[in-house]
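See below for the structure under consideration.
Complex shown without one protein chain; remaining protein chains in place.
Every chain is named by a letter (A and B) in the order it is written, and numbering of its residues begins at 1.
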Amino acid sequence: MGSELLISLNTLMAITLPAATPGTVMHPLLVLVLCLAAGIGTVLTLPGKRETSWAKIGGVIALATGVIFAALLAHHLADVGRGGMGPYFWIFSFLAVFGAFRVVTHRRPVYSALYFVLTVMASAGLFVLLWAEFMAAALVVIYAGAILVTYVFVIMLASQAQTPAPGGKSNMGSLSAVTDYDTVSRDPLVASLIGFALMGMLLFVILDQSAGAIPPTVTPPKITDHYDSSVQELGRYLMTDQLVNLELAGLILTIAMMGAIIISRRRIVSTESGPVLLETEQAEVIAAMGIEQTGGSDPDSIPVYGTDNAAVKAYPER
Amino acid sequence: MELLALQHYLVVGAILFGLGLIGFMTRRNLIVMFLCTELMFQGVAINLIAFSRYWADFRGQTFTIMLLVIAAAEASLALGMVVLLFRQKGTLDAEAWRELRG
Partner (left out) sequence: MFDLIAVQYSWLIPLLPLVGAVIAGFFGAKLLKQQSHWPIWIGVGLSALLSLSLLLGIADHQAHQPLTNGEYHPAPSDNAISKKWFTWILAGGDSSVYHTYGAEGHDVAKADGTKNPLAPFIVEAGAWIDQLTVVMLAVVTGIGLLITIFAAGYMKGETGYFRFFAYLGLFIFAMVCLVMANNFVMLYLGWEGVGLCSYLLIGYYYEKPAAREAAKKAFLVNRIGDFGFALGIMLTYLAFGTVSYFGNGAGTFTGALELATVTSHMSHFQSQAMAWIPFLLMLGAFGKSAQFPLYVWLPDAMEGPTPVSALIHAATMVTAGVYMIVRCGTLFVGNAPAMTTVAIVGAFTAIFAATIALRQFDLKKVFAYSTISQLGFMFVAVGVLAPVAGIFHLITHAFFKALLFLSSGVVMHAMAGELDMRKFSGLKKMLPKTRWLMLIGCLALSGCPFVSGFFSKDEIVGAAWAHSKPLGAVMLFTAFLTAYYTFRLYFQVFEGPEVLPSAPESADGHSSADSHDHGHHDEHHDHEPAIMVLPLIALAIGALLAGYLNWPGEQLGHFLHNSPSIALSQEVANKTYGDSNVNQVSFGGRETEEHSTNYLMIVSGLIALSGIGLAYQMHLKNRTAPEKLARQFSGITRLLEGKYWVDEVYQNAIVEPIRRLGRAFFMVDQIVINGLVWMLGFIPRACGFTLRQTTQRGYLQGYAATMIFGIAIILMIIFW
């Protein structure tokens, strides 16, 4: 499948570029160039005040870079040996990277969340390939099922609160409104530069130096193809060797839950017409209702929404 | 599993991490920023699982479970604070919070 092309590309590289350390998968310079290209593509794709055609071009560039990268890796793999790297690896990896790319570059937050779900699914697939089925399932259930749903809830909450539905338009008007801060990204060049610098370094380390990082004298244990259900093994391991950590994890979750509740407390006042959720800006309303503002006097307490704690010092305005 | 296959998985993890980093630094929407941190978590998780497979050790997976736990806790708290911040300023723009400039 175009292996001739790839072979020629490789020989071209071998001729033109200076030799890399033995054991490298890819020449570091090549990594740099690819990262640069991908970076340019990302920058173009990030939300910004330019025409969408540019974004499309950027996407294409990023895509192309990714494909080249993958091809090179695959080619190298073909040289060395396969070792359980079937086509599913490529599919899942590609989906994951694509999803991540769209998370970062899409204008609408809801779409970002959804693309994140895609990434999670792809990761789960990768986990399955790596014989971590329980993790895969856990990922899907916890991440995609709980965390991302929460994210989407909050996105909708925020969108609804800031732009009331414009009259005459569809009910989804608030959600379809694209806010300014979503359309313009901050310092895309610098951020991309730095991010890709780091990524390039990581890749370089992985591809170029990892042979030295993990010395060849230390070999991983031979894994036989026959494996008991890893879920069972994992369960046994967790409950026996990592029991304390497990319990601690539960404790963390409990505390987090309590913290979340405390942070987002709101004051509800029961009036004749029923319980009323107080907003802090409704000072006149509160005064009219004849409710006194109480908020305690501890200057360090987390403010409860709807109360007025006089002891809390206002943050000095600039 | 050879070293080489490990490297491929590590590459995927690195790419995910990098992209999440860029997204965190670039996007202005608070929620999308936190979403990108979750993306970074993903990358790390892939790393951990790959190593777990390489060394045939369950500690990697255990770590990943802990990572999930932390991610969940962090997500809930972070979103709670985003809501609080949103109530204060009425906007999800990260640029609205620049009071600590020097």
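Methods note: contacts are C-beta pairs under 8 Å (C-beta built on N, C-alpha and C of every residue); 3 or more make two chains touch, one makes a residue touch a chain.
No experiment lies behind these values; they were computed from the predicted model shown.
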Check: Where does the absent chain touch, in terms of which shown chains it meets?
Finding: A, B
Next item on the list: Determine which one of A:190, A:231, A:248 or A:261 touches the chain that has been left out.
Entry: A:190
Check: Out of B:10, B:25 or B:50, which is the one that touches the chain we can't see?
Finding: B:25
Next item on the list: List the residues of chain A that touch the chain left out of this view.
Entry: 186-187, 190-191, 194-195, 197-198, 201-202, 204-205, 209
Item checked: Residues belonging to chain B that touch the chain removed from view -> 21, 24-26, 33, 94-95, 97-102
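Basically, only the chains that are shown with their structure count from here on.
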Next item on the list: Please report how many Å separate the Cα centroid of chain A from that of chain B, as a whole number.
Entry: 5
Next item on the list: State the interface residues of chain B toward chain A in the complex, per the touch definition above.
Entry: 1-5, 7-12, 14-23, 25-29, 31-32, 34-36, 38-39, 42, 45-46, 49-50, 52-56, 58, 61-62, 64-66, 68-77, 79-84, 86-87, 90-95, 99, 101
Item checked: Partner chain B, residues of chain A touching it in the complex -> 25, 42, 46-47, 73, 76-77, 80-81, 83-85, 89, 93, 96-97, 100-101, 103-104, 109, 112-113, 116, 119-120, 123, 126-127, 130-132, 134-135, 138-139, 142-143, 146-147, 150-151, 154-155, 157-158, 161-162, 179-182, 184-188, 191-192, 194-196, 198-199, 202-203, 206-207, 210-211, 214, 220-221, 223, 233-234, 237-238, 242, 245, 249, 252-253, 255-257, 259-260, 263-264, 280, 305, 315, 317-318
